[in-house]
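Let's turn to chain A:
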Amino acid sequence: MSMNLEERLKENPELKKQVDELNVFIDEHGTREGSLINVLHRAQEIFGYLPDEILEYVAKKLNVPRSSVYGVVTFYHFFSRVPKGRHTISVCLGTACYVRGGNNVYDKIVKTLGIKAGETTQDGRFSLDLVRCVGACGLAPVVVIDKDTYGRSTPDKVVTLLNKYA
Partner candidate 1 sequence: MIRNQLLVCAGGACITSGEKSVKDVLVEELKKNNIEDEVQLIETGCMGACDLGPIVVVYPEGTFYQKVNVKNAPLIVTEHLVKGRTVPDLLYSEPVGEKKAHTSAEIPFYARQVKRVLRNCGAIDPLSIDEYIARDGYFALAKALEMTQEEIIKLLIDSGLRGRGGAGFPTGLKWKAAREAVGSPKYVVCNGDEGDPGAFMDRSVLEGDPHSIIEAMTIAGYAIGAQKGYMYVRAEYPLAIERFDYALSKAREMGFLGDNILNSGFDFDIEIRIGAGAFVCGEETALLRSIEGKRGTPTVKPPFPAQSGLWGQPTLINNVETYANISQIIIKGAEWFRSVGSLKSPGTKVFALAGNVQNTGLVEVPMGTTLRELVFEIGGGIPGGKKFKAAQTGGPSGGVITADYLDMPIDFDTVKEIGTIMGSGGLIVLDETSCMVDVAKFYLGFTVDESCGKCTPCREGTRQMYQMLERICDGKGKDGDIQKLNRLAETIKDTSLCGLGQSAPNPVLSTIRFYKDEYEAHIGEKRCPAHVCKHLLVYSINAEKCVGCTACARQCPAQAIAGEVRKAHVIDQSKCIKCGSCYETCRFGAISKE
Partner candidate 2 sequence: MKSLDELKRIKDQTLKEMDLRQAKERGKIVVAMGTCGIAAGAKDTLMVIIDELSKADVHDVKVVQSGCMGLCDREPTVEVSMKNQPVVVYGDVDEANARRIVREHIQGGKVVTDLVIKRENI
């Protein structure tokens, strides 16, 4: 990154809007003790992931060492430092989903999209994640795409499902 964030903000109104949005949240909640994780959640909602420059920015705003911010971001699975695809597929491999064949569903997605968990397709359409239990065990195996949860999935059904997401 050749330019620092402040300079880029002047040139990029889109980015400035996003950072302003984050500032609103920080001003409201950032002063509470231990608010770092909540702020990072909000930042990831806004930017889709957590770019390094934003982590730096958050560290400064909250007056937390950059090392601590980095430590937190890498500790929790939920945070991503690389951009995600337009759609995130989360295949549940909690126990109930596992014993009902969730791994076959996962394998099928891997085969179909050519990516593994933690990766994003080249065209930026899908990111794939494995999760441990989304709490819909009664309908195992479960696949979550963005905010929609699909129960009783099968390798065949999931392929049709993927076609719904452009």
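Assume a residue touches a chain if its C-beta (ideal position, glycine included) is under 8 Å from a C-beta of that chain, and two chains touch if they have at least 3 such contacts; residues count from 1.
On how the list was made: all candidates are chains of the complex that A comes from, given by their letters.
Bear in mind that the values here come from a model prediction, so they are computed numbers and not experimental data.
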item	value
Touch assignment for chain A within the complex, options 1 or 2	1
Residues of chain A touching candidate 1 in the complex	32-38, 40-41, 64, 68, 71-72, 75-79, 93-96, 98-100, 131-140, 142, 147, 149-151
